[in-house]
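Removed: one protein chain of the complex. Kept in place: all other protein chains.
Naming follows writing order (A and B), and every chain is counted from residue 1.
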Amino acid sequence: MNAARSRSLWYLTFGVACCAIEFMASAASHYDFERYGMFFRASPRQADMIIISGTITRKYGPVVKRIYEQMAEPKYVVAMGSCAISGGPFYDSYSVVQGIDKIIPVDVYVQGCPPRPEALYMGLLKLKDVINRQTVVVK
Amino acid sequence: MEVTEYKYKEVDNKDIISAIEKKAEEARIKTSFWEFRNQVFCEIDADSVKKFCRLLNSDAELSFEYLKCLTAVDYIDYLEMVYCLYSFKNNWSINIKAKLNAMNPRIDSVTDVYRGADWHEREMAEMFGIKIKGHPNLKPLLLAGDEAGFPLRKNFEIKWEERQYIPPEKFE
Partner (left out) sequence: MFYGEQEILTEDLPKDYMEVNFGPHHPSTHGVFRFIANVDGEKIINVEPVIGYLHRGIEKIAENRTYIQFKPLVDRLDYTGALNNELCYCLAVEKLMETEVPERAQAIRVVCAELNRIAAHLIFFGAMGLETGAFTPLLFGFLDRENILSMLEVLAGGRLTFNYITFGGVRQDIPARFHEKFEKFRKIFPVKLKRFADLISGNEIFINRLKNVGIFKKEDLFNWGASGPTLRGSGVRFDIRKVEPYSGYEKYEFDVPVGSNGDVYDRYLVRMEEIRQSLRIVEQALDSMPSGEHLAKVPRVLKPPEGELYMRNEATKGELGFYIVSRGEKNPYRLKIRTPSFSHISMLNFVLSGNYIADAIVILGSFDTVMGSCDR
């Protein structure tokens, strides 16, 4: 079952800032996401994966939390770019959240400012490893 | 619509200064001019900013119809509002400065003269705490709403520290 989940991850279109342009470039024709089975869905209820690309500010934090809660399980989060990992070049600003993992739990971190499409692919392949290693735990 | 052309024109700062000084004297506004790096600066009182801007905008010869930039600077004893204006017809630029009181900064809004000043003034009001009289809609624009103080003033220090995320209360 993990094989089915990891081969068809539908991601939510969630472009926030500069990393979003690089994300769109890696989803476009030259580096294509669709050959990995990833297709964009606009609504959070229909998506498995969210790629946070860009700086999250204090005003936008509740929106991200609400969108994350609207997604159905199983859901995966990829933090793309140094702004989503730890605040990035704006770490000492009064209005920047220092990393998206202060708001929602993150599965994979992809570094770069912005990360190259190849780096994003590496991150997504690691996400597939994470999914393939998941087991169902009977509590 | 017909096409209006604007080509390169040589600019002599002395023409700008002499033309504006004459008109300002007729309207009895005190001005003092100086030049820095080939740009014209003009200092006037905070009370006559709106009158001066209206004069520069509506006058046919000067025709400073375009507000390039509206900003404020915090020198700790006083605040200063800066208006950068541009005239398409003559290719003239001018930067106008007006000093405001640091404890209680108040100024008239120039939104009737330049409608584009609307959001610039809203931003200055929330960042510096300047009370702008006559502005149609002075709600916070960029900030989350619960900063303690005015962010761009010098007494609002930011330093690096590991902060927890506390969501703003005013977000609906």
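The rule is short, and it goes like this: contacts are C-beta pairs under 8 Å (C-beta built on N, C-alpha and C of every residue); 3 or more make two chains touch, one makes a residue touch a chain.
Quick caveat: nothing in here was measured; it's all calculated off a predicted structure.
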Residue numbers in chain B that touch the chain omitted from display | 1-9, 36-37, 39, 65-69, 71, 73-74, 82, 84, 88, 91, 93, 95, 114-120, 140-144, 151-152, 156, 158
Absent-chain interface residues of chain A come out as 13-18, 20-22, 24-25, 28-30, 40, 42, 54-55, 57, 59-60, 63, 67, 89-90, 92-96, 113-114, 116
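One rule holds for everything that comes next: only the chains that are shown with their structure count from here on.
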Separation of the C-alpha centres, chain A versus chain B, in whole Å, is 41
Would you mind writing out the residues of chain B in touch with chain A in their complex?
-> 143-145, 147, 151, 156, 158-160, 162-165, 167-168, 171
Using the touch rule from the top, collect the residues of chain A that touch chain B in their complex.
-> 57-59, 61-62, 65, 91-95, 97-98, 102-103
